[in-house]
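The structure that follows is given in the form of structure tokens.
Take a look at subunit A:
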Amino acid sequence: MGESAKSNGMAEAGDEGRARLFALLGRLCVAAPDAGLLTALRGLEGDATPIGQAVAALARAAAATDPDRSSREYFDLFIGVGRGEVLPFGSYYITGFLHDRPLADLRADLRRFGLERAVGVAEPEDHLGFLCETYAGLLAGEFPGGALAAERIFARHMAPWVGRCFADIERAEVARFYRAVGALGRTAIEIEQAAAALPA
Partner candidate 1 sequence: RQAHAGPTNFALPITRVKNICTHCSVGCTVIAEVQNGVWVGQEPAYESPINRGTHCAKGASVRELVHGDRRIKYPMKLVGGQWQRMSWDAALAEVGDKLMAIRQKSGPDSVFWLGSAKFSNEGAYLYRKMAAFWGTNSVDHQARICHSTTVAGVANTWGYGAMTNSYNDIRNAKTMIIMGGNPAEAHPVSLQHLLAGKEQQNANMIVIDPRFTRTAAHATEFVRIRPGTDIPIIWGLLYHIFANGWEDKEFINQRVYGMDDIRAETAKWTPAEVERVAGVPEAQMKSVAQTFATQKPSTLIWCMGATQKTVGTANVRAFCILLLATGNVGAAGTGANIFRGHCNVQGATDFGLDVTSLPGYYGLDANAWRHWSRVWDVTYESMVARFDSPAMMEMPGIPTTRYFDAVQMPGLGARPAGSENYVQQRDSLKGMVVFGHGGNTVTRMPEAVKGLEALDLLVVADPHPTTFAALSNRRDNTYLLPICSQFETSGSRTASNRSLQWGEKVVEPVFESKSDYEAMYRLSAAIDAAAEKRSMTFRMQAEVFKLFEIKNNAPTSESILREINRGCWSTGYTGQSPERLRQHMANQDKFDLVTLRGAAGSEVANEVYGLPWPCWGTPEQKHPGTHLLYNTSLHVKDGGGTFRARFGVERNGETLLAQGSWTKGSDIEDGYPEFTTAVLQRLGWFDDLTAEEKAQIARQGGSASWATDLSGGVTRVALEHGCIPYGNGKARANAWNLPDPVPVHREPIYTPRNDLIAQYPTLPDRRGFRLPHLGQSVQARSPQVAANFPLILTSGRLVEYEGGGEETRSNRWLAELQQDMFIEISTADAASRNIKDGAWVQVAGPEMPQGRWIRVKALVTDRVGTGVAFMPFHFAGYFMGEDQRSKYPPGTDPIVLGESANTVTTYGYDPVTFMQETKVTICQIRAAV
Partner candidate 2 sequence: MRAPLRFVLAAMLMLAAGPVLVVPVLVLPVLAQPVTDAARGNISASEMELQATLRGDIIRGRITIPDSRAANLIQPEGREWREFHNVTLGWIGGIAVLGMLALLVIFYLARGKIRMEGGPSGRTIQRFNWFERANHWMTASTFIILALSGLNITFGRYLLLPLFGPEIFAEATQLGKIAHNYLSFPFALGIVVMFLLWIRDNIPNALDVAWLRAGGGIIGHGHPPADRFNAGQKMIFWITVLGGGLVAASGYLLIFPFFFTGMQGMQLALIVHGILAVLMIAAMLGHIYIGTIGMEGAFDAMGTGQVDYNWARAHHSLWVEKEVVRARSTIDGTAKPAGAD
């Protein structure tokens, strides 16, 4: 973890904090927040760092929504009837097609690290939420593979598109609460990317 990342308020908490952040992002991208989560989010406080600011904004956004509204928002944003406003899939962002080569690559890496998608999930593994959760799990050491795996997943399967996708969420027409999620995600990715770019 490099200097600039530190000063951005992200790594104060070290890998653990990052893990928690990505777990949260993952959770919010996999499904809409329930009442409990919203309450917890409202209680968050942020410092003056970009991340802190984004967290504070998220807390405010959580205060301004309720489970019903946020779940409708989630649906319109990610699922939609035919499709949501954002298609949160790596393959789509990278190639313009769903289920394309980047997914094959990702699956190879996941398999290498012994990771698998939960049964009954119809969405492919290059889903934004799945990747964030995976990354979080790797950072936290919950999943096998360790730091090396985390680095690889981030560099190869997230860095090329996740930032753009969060930015799209931030800008999405239907997004209210998720605007803040998008902003937090985008900030987190920018910092991770800056950190990754630093010499080890």
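Criterion applied: all candidates are chains of the complex that A comes from, given by their letters.
We take it that a residue touches a chain if its C-beta (ideal position, glycine included) is under 8 Å from a C-beta of that chain, and two chains touch if they have at least 3 such contacts; residues count from 1.
This structure is a prediction, so every number in the text was calculated from the model and none was measured.
> Between 1 or 2, which touches subunit A here in the complex?
Among 1 or 2, contact with subunit A goes to 1.
> Given the complex with candidate 1, which residues does subunit A contribute to the contact?
My answer: residues 75, 79-84, 87, 91-105, 107-108, 111, 122-124, 164.
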